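Here the complex is missing one protein chain, while the rest keep their positions.
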C-alpha cells in the first residue's frame, strides 16, 4: 500500500498560472452578464473561447505535471488570504484535479460548441453561455482548490449555475420549480458537507488538503473520522443525486439538453465522487463510513437503473442512467485506493459517453421539435445517421460492450467490489444487466422500430456544429477506457494523489473472470429482452398502464411522494403553525399586553365618574389607607 | 482632526440645511442630501484609511466633559468593530437616498389618493438618522451611547409613520414603544452601572472590569441585554420588526434593518460581554438557545409570509439569530464572523429591500401573489433581486457566506449542537429566498406585470454598488477581517475567554509549510 | 381630661368628613368642611391647653380668618354655579369625568 505523496508548495511554470482556468470562464461570464445586449452578437463565441482557453491551460498544466517526478506531482500554491487565520485560497494541481480539469474543460468546450447550434434560436443564447461559463469556472474552482472552503465555494457555485441553467426557461413553471428543487435538495447535502468541514476544522485546525494527510487524520478517533466521512457523504449524495437525495436529478432535465449533458451527466453530478476520493484520508481510516459509501452507491445504481427502465422521456431515461452510473462510481470510491482509479476512470469515460448520448438526445429533440417522449420517436436511424451512430457508440460503451470504454471501467469497479464484498459485487452485476435492458430499450424505441412521430415532425440531421462534438465524444467513448485502464496506466497516474492499493489489479483486454462473464451474460439478456419488447414488438404511442413495478419505477421509486409525505406536507403545516403562532402567540402577547393596558385604562377611567363626592370619598379612603399604613409601619 | 465629530456634525448640518430650504424645493433637497451623504462617505473613507488595525484599540479618540454632574463625557472613538459599522452606515445612506428619490412623494395608485408629503423633511430625517447612527457606534461613553440609542428612534419613527404604508402609524408606534421599553430598562441598568461602579464616569474603557460582583453583573447584564435583544431583534422580542419593516418605505427599512438593528448586536458584543464577563458566561446558554430558535423560527415563519417586505424582515430575524449566536459563542472566529455578518447583512438585506422596493414601486403592492414572471419583462431587475436573494441565503462567493461560515464554524468550536441546528437555517434560507423568487420572477408573466420597465439609470446606480460590495467581500473579505480581528481579540480578552484548541493540531506543520 | 376634647374633635372631624360625602347641597357640603376646620380648632385649643402654651389658641384665630376667607370665595363660587344651573346640588355638576 502506498500513501499519497506530500503536497509541494510551488507556484512556478504553467501550473503557476493555472488559476487562469478559473479566471477565464469567470471573466467570460462577467462580460456576458454585465455587457448585456451589446454582447448578443458575439457572446457565444466569447463563451466558447473562454472555455477553450481554460482547456488549453489545463492541457499545458497536465503536460507540465506529467513531466515531473511522480512524488513532485502534487503542487499547491496560495493565491490570496481568504479568511485570515483560517483559510488561504490556493490551487492544488495534482493528477486527480488535473484529470477533472481536463474532463471539465474538454467535454465542457465540446458542449459549448454544440450549444452554439442547439441554442441558436433562443433569444437568450448569450445568457446561456454566460451561465455555462460560470458553471465551468465554479466547477474548476471546486476541483482545483487546495482546501475545503474553496471546494465548498465551487460546490455551491456549480449549484447556482445548475439552478440558473435548469431554470433557464424560467417562464415554464415546471422549469422554475425543478430549478428550485435542485437547489434546495442540494442544500440538504451542503448542510452535511458544511458540518463535515466544521468538524474537520475543530478537530485538526486546518482545512487545507496539504495539512490533512493520513498521518494527521490518523490522530483523531475513529468515531470522529466516521462522522466526518458520513457528513461528507451526505454532501456527496446531494450533489451526485445519490439516495436519499436523488429526487432532483430527474426534474433537472427541464433544463436545455446541453446543460443536462454537461452538468447533470458529465461533470457536476460527479463532484460527489471527487469529494469522496479527495477526502480519502478520512474515509480510508473509517471503514464504517466507507461501507456506507458503497451501500449508497449500490442502492443508487440499482434505483437509477430501475427508474431508467420505465421512463419514456428520453432525457429522464438518461438521467436515471446517470444516477445509476454515478452509483457505480460511488461504489468504487468507497472501496479505497483499489477502487479510486476505476471510479475516476469510470467517471471520465462516463463523462464522454453520457455527454455523447445526452447531446445525441438533444440532437434528436432538436430534430423532433423538442419532443422528448420516446414513444413518439422510432425509426430515426435513417434520417439522422451521425447522431444515431454516435449515440449507439455511447450506448455500447455504457452497457459495457467489450473493448469499449465503459467495459473496462465498469468491470474494474465490479471486480474490485467483488473482492471486497461479494454481495455488493453481485448487486453491481445485476445493475449492469438492468443497464443492458434500459439502454437497449432506449435505442430500439428511438432509432428503430416504426415511426411514431407527431404529425408535424420533420426530423433532419443536426448542423455540423452539433454533430462534430458528437463525433469527438464518441471517439472518447470508444477508446478512452482501454487507454486508461489497461496496464493500470490511470491508477499509476493517480497514485501520487490518492495512493495505491497493496497490490495492483491485473488488467485484461478481455476478462474471463466469473464476474465479467456473468456481467456480459446479464447485459446480453437485458438487451435481448429489450429487443423482444421494444425492437421486435410494436411500441404503443401512449404508455400502457404498467404493473406495480413499472409504476413504481415511473414514479421515481416514490421518492417524490415520500419527500412530499415526509417533508413537504409536514413542512407546510409547520410553516402555517409557525406563522399562526407568531401572529397570535408572540405578537398576540405583545398586542394583548397593550390591549390589556388599554382595557384597564378604559375601565379604570370609569372610576373618575365626575361626582365630586366620590372624589372626596377616594380622598377619605386614601387618607384612611395612609393613616393605617403609617401606623402599621410605625408600630412594626 | 476630530474625524468622528465631523462625521456626526456634517449630516446634522446637512439636515438643517435641507430642512431650511424653501417650500417646494424638493428636488434641491434631494440633491443636497445626496451630496451631504456623499461627503460623509468620503470623510469616512478618508478616516478609515488612516485607521491602523494593529494600533491602539480605540483610535480617533475625542473626549470632552459634557455633564460633569453626572460624570458624562462626549467621548467618541472607534475600534475595528465600530469602524466597519460606521462605514456600513456611511455607505448605505447615499444609496438609500438615491433609492428613495420618489419614495417620499407617495404614489397616486397606492391607496387611491396621493398624500402630499414633504420630501424635504424625509431627507432631513435621513441625514439626522445618519448622524445618530454614526454617533451610536462611535460613542465610548455609555451615557452618550444611550442618548444616541434612544434618540435615533425618533427620526426613524417619523420616517415610518409619515412615509410608510397603510398601517404605518400602528407600525411606527409599535416600533417606538417596543424599542423605548427596552431602552428604558437599559436606562435603569446604565444608572445602576454608574452607581455601583462608583467611578464617577461613564467612559466605557474605564468601566471595563468595574463590576466584579456576579449577582450585580447578572442584573445589569439583563438590563442591557433585553434592550439589545429587542433592538436586534432576537426571538421572542421580534414582532415589531416585520410590521415596522413592512410599513416603512424601502429606504427606511434598509436603514432600520441594515443599521439600526445592528446597534443591538453591536451592544451585546461591546457592552454586555466586556462589562459583564461573568454574567455573559452565565447567560450564554440562554442566549444561544434564543439565537438558535430565532434562526429556525425566523426562517420558517419567513417561508410562510405572503408579503415581500415582511418576508425579508423575517429572514433578518433569522440572520440576527446567527449574529447573536456568533457573539455569544465567544470564539475569535464566531465573533469576527458576527461582526462581519453585521456589515454583510447590511449590504445584502439592503439590496434585497431596495430591489423589493423598486418592484413594489412599479406594482403598488408588496404581496408576492401579485407578481409573477417579472424576469421575462425586467431581467435586470430580476437579476438584481436574485443576487440580493442569493446573498441572503449566504451563497458562497457572496459576502454573507463568509460571515455565516465563520459564525457557524466558530460556534461549532465550542457549541457543536447549536451550530448544527443553526446550520439547518442554510436549507431553510434556500427555501424562503428561492420560493419567493420563483413566485415573483418566474413562470408566465402576470397581466399587471407586463408593463414593467427594467431598472432605470438611477436604480442601477443604487443596486450596482451594493452588488459590487457583496461580490467583492464575498471573495476578498480580508480587508474587513483585518480590521475586525484585533478588535474582537480585545473583546475576548476583556470578556475573559480564550479560544478552544483543536484536538490534534496541524498548526506547527502549517507554520513550517507556508 | 383633654382626651375627651380630642375625641370630640375627632368626632366633629369625622362628622364633617362624612357630611361632605353624603350631602348633595354644595352649601351643606361646604359647611361640613367648615365643621372639619372647627374640629381642628378644637384640637388646637385642646393641645394648647395640654402643652401649656398659647400657640394653639393663636392658631385657632388664624384658622378662623382663613375659614372666613374660604367662605367668601366658596360662596361666590357656589352662587355662581347656582345661578348657572339653578341648583346647588354638587351631583348635578358632572360634565367633567372619565
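We call the chains A, B and C, going by the order they appear; numbering starts again at 1 in every chain.
Operating definition for what follows: contacts are C-beta pairs under 8 Å (C-beta built on N, C-alpha and C of every residue); 3 or more make two chains touch, one makes a residue touch a chain.
The definition used in the following text is that contacts and distances are computed from a predicted model.
> Among "Cation:proton antiporter subunit C", "NADH-quinone oxidoreductase subunit N", "Peptide ABC transporter" or "Cytochrome c oxidase subunit 3", find the name that the UniProt record gives to the complex chain excluded from display.
"NADH-quinone oxidoreductase subunit N"
> Could you tell me which of the visible chains the hidden chain touches?
A, B, C
> Given that one chain is not shown, which residue among B:99, B:172 or B:449 touches it?
Looking across B:99, B:172 or B:449, the contact with the absent chain belongs to B:172.
> With the missing chain put back, which residues of subunit A would touch it? List them for me.
Answer for subunit A: residues 594, 597-598, 600-602, 604-605, 608, 610, 612, 614-616, 618-619, 621-623, 625-627, 629-631, 633-635 touch the chain left out.
> If you put the missing chain back, which residues of subunit C would it touch?
These residues touch the chain not displayed: 6, 9, 13, 16-17, 20, 26, 29-30, 33, 36-37, 39-40, 43-44, 46-47, 50-51, 53-56, 59, 62-63, 66, 69-70, 73-74, 76-78, 80-81, 83-85, 90, 93-97.
> So which bits of subunit B touch the chain we can't see?
Contacting residues on subunit B, toward the hidden partner: 66-70, 115-116, 118, 146-148, 150-151, 153-154, 157-158, 161-162, 168-169, 172-173, 176-177, 180-181, 184-185, 187-188, 191-192, 194-195.
The definition used in the following text is that only the chains that are shown with their structure count from here on.
> Of all chain pairs, which one counts the most C-beta contacts?
A-B
> Farthest chain from subunit A, comparing Cα centres?
Ranked by distance of C-alpha centres from subunit A, the top chain is C.
> Which whole number of Å gives the spacing of the CA centres of subunit A and subunit B?
Between these chains, centre-to-centre, one finds 36 Å.
> Go ahead and note the Å separation of the Cα centroids belonging to subunit B and subunit C.
The separation of the two C-alpha centroids amounts to 65 Å.
> Enumerate the residues of subunit A that touch no fewer than two other chains.
Correct list: empty.
> Would you mind listing the residues of subunit C that make contact with two or more other chains?
none
> Would you mind writing out the residues of subunit A in touch with subunit B in their complex?
For subunit A paired with subunit B, touching residues are 9, 33, 36, 78, 80-86, 88, 149, 152-153, 155-157, 160, 163, 167, 170-173, 175-177, 179-180, 183-184, 187-188, 190-191, 194-195, 197-199, 201-206, 208, 210-212, 216, 219-220, 224, 571, 574-576, 578-579, 582, 586-587, 590, 594.
> Enumerate the contact residues on subunit B facing subunit A in the complex.
174, 177-178, 235-236, 238-240, 297, 300-301, 303-305, 332-333, 373, 375-376, 380, 383, 390, 395-397, 401-402, 405-406, 408-409, 412-413, 416, 419-420, 423-424, 426-427, 430-431, 434-435, 437-438, 441-445, 475-478, 481-482, 485, 500-507, 509-510, 513-514
> In their shared complex, at which residues does subunit A touch subunit C?
605-606, 608-613, 616-617, 620
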